[in-house]
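Structure first, commentary second.
With one protein chain removed, the remaining protein chains of the complex are shown where they sit.
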Amino acid sequence: MNKTEQARLIIGRLSEQAEGNSIVHRISPLCKLFITIVFIGVTTSYGKYDLSGLFVMILFPVIWYQFAEVSFSECLYRLRYVMPLVVIMGLANPFFDKEIVLYVGRVGISGGVISMLVLILKGLLCLFMSYLLVATSSIEEMCIAMRRIHIPAFFTTLILLTFRFVTLFLEELSVMTEAYQLRAPGQKGIQFGAWGSFLGQLILRSVDRAQALYESMVLRGYSGEISYYGYKKYSKWSVLITVLNLCLVVLVRYVRF
Amino acid sequence: MHMADALLAPAVAATMYGASLATTGVAIYKLKKENSFDMEDSLKKIPTMAVMSSLVFAGQMINYTIPATGSSGHICGGVMLSALLGPWSAFLSMIAVLVIQCLFFADGGLMALGANVWNMSFYGCILGYFLIFRPIASGKILKNVNARSRLIIASIASCIITLQLGAFSVVLETGASGITELPFGAFVALMQPIHLAIGLVEGLATSAILVFVYENRPEMITCLTDSKEGKTSFKTTLVILAIVACVIAGVMSQFASSNPDGLEWSLFGNEEAGYAANMGLDEDDYGVQSSAAVVADSIQSKTAFLPDYAFANDEDNRLGTSVSGVLGSAMVAALAAIICLAGKIFRTKKQA
Partner (left out) sequence: MISFQDVSFAYPGENNILEGFSLDIKEGEQLAIIGANGAGKSTILKSVLGLLDIRGDIYIDGLKLEKKNLKQIRKSVGYVLQDSDNQMFMPKVIDDLMFGLINYGMSQNEAKKKSEEVLQMLGIAHLAEKHNYKLSTGEKRMAAIATVLAMEPRIMLLDEPSAALDPSNRRKIINTLNSLNITKVIATHDLDLVLDTCERVILINQGRLVADGAVKDILTNRQLLENNNLELPFSMV
């Protein structure tokens, strides 16, 4: 399976998950967005040695995931894209910050180790919550939410169309790659001389297709409003849950037990 | 180059959001003026932008290995977008890509979105286009080179330079957030060469694509074919540089406010290692710079979500991390385990 196929699979899996019907799926997307941003803001605001304080925050994703019925392993799979830079940054800390701050039994633990753990934990927590948002809201719902906070229709249309075209694009790309490889056995990748015409053709052709597609949307009365996708019923408790979550986050962050 | 949320302190993230939002405002204003926002009138513009965004998206999904470093990278695409769509549309297209990545794929953080937009979209689409790509491609510089070669040179130069700037911004933003002990110089030495390689590959790819498009559909590359386009005035140059200076000052002020030791250490304290010399700064200059920084900082403390909390009780934490902390964490872990277990039992019951 080549890379483009893999990319398509990822997209497919994510949109399938977003179609679920758990309690969390039914919270209005704007509320979920707010919850996520608050969580991330608070998480990143922890001091760099405040491991024990930060650790309590784990409870939030744990609880949310229980209600969302979202696969946790899928989320872990995404770590490989996001975590490398965070881990590199973190790994440096023990080398530069060697002051011992804590003894566990006889073993002294330096500030660097603590701050490394804090950084990695922050990375994980933020990712868990962002992934929860992704896995429980579809792109259309998000675009409706964006329209509600007056983001221009131009922009939401751009996002929707881009998302649609990615699948088409990857499809074409994988067909073309196959066609190329059939005529160039044993070559790794595509040789430089062909890059321009390979991608260039793809672009020009896709632009034509995209224009035809957009025309047919406009012909059927599309004017930027995605009135269509409203069919999901949102839970009446959305705002209540959001406020509750906000209170809990602030409580955990600012009150020491 | 996508930054994760954990790499940024809230104040830095807010600064970057501010800078990116301001630029977005300008872009929307410019596009509205050309009437691109009428959904039925822009029959060509919207789909073309969407195709280019999706190309960049696809390109960023498919990582390639960077020779000799063991790490992998992906194309960024800003320069190609601005060459084919014009800088302002390109800027929005790039934001669309980043928003999709962050809201639908959890790639790049939600809070780090502002920083990511700045690092990739602003440098690639706006700065790169106005200051590097257009002057070279339109023949303002290099008058007696043919259009094809100008395109190639312009693409490679702007890709490399904008990626370097982007990578440097990542270093600055992370440094200002005070989350790493990695010295400034070492971090720069780590980031810049990797992005030099990425920039070169991307420059080659961009130039190959642009040359093909130019030969087949020249009208798509406006700065070469449209005579009204193609002039970057001195004023534009100054404005862009001034904006960049402001944002850098804003980020640097975070260094000053949230991590005074770090800044001292990385820029001045380690004189013998030559960092200060490298940066071209000394203590006297710093005084001048920080006056701008104070202004930026005061704006931030108003806009920031949680202004500078991070270091307020660091001293306490350092001492306070003790047995009670370990004990508390153990309790939290146990609680988490119980919640998971309860959820599992609940679900199996529901199924049965």
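Order of writing sets the labels: A and B. Residues in every chain begin at 1.
Just so it is clear, a contact is a pair of C-beta atoms (placed from the backbone, for glycine too) under 8 Å apart; a residue touches a chain by one contact, two chains touch by 3 or more.
On a predicted model such as this, the values are computed, not experimentally measured, just so you know.
Touching the missing chain, out of A:Arg13, A:Arg26 or A:Arg209, is residue A:Arg209.
When the missing chain is restored to the complex, the residue among B:Leu43, B:Ala186 or B:Leu335 that touches it is B:Leu43. For chain A, the residues touching the chain absent from view are 164, 209, 212-213, 215-223, 225, 227-228, 230-231. Of the residues in chain B, those that touch the hidden partner chain are 40, 43, 219.
As a convention for this text, only the chains that are shown with their structure count from here on.
Chain A and chain B have centres, each the mean of its CA atoms, that are 17 Å apart.
Per the touch definition, chain A reaches chain B in the complex via residues 3-4, 7, 10, 14, 33, 36-37, 40-53, 55-56, 58-59, 62-63, 65-67, 69, 75, 78, 81-86, 88-90, 92-93, 95-97, 101-102, 104, 111-112, 114-115, 119-120, 122-123, 125-127, 130-131, 133-134, 137, 139, 142, 152-155, 157-159, 161-166, 168-170, 173, 192, 195-197, 199-204, 206-207, 210-211, 213-215, 218, 222-224, 257.
Residues 2-10, 13, 28, 31, 36-37, 39-40, 42-44, 46-55, 57-58, 61-63, 71, 84, 92-93, 95-97, 99-100, 102-111, 174, 178-183, 186, 190, 204-205, 207-213, 216-217, 305-306, 309-314, 317-318, 320-322, 324-326, 328-329, 332-333, 335-336, 339-340, 342-343, 347 of chain B are the ones that touch chain A when the two sit in their complex.
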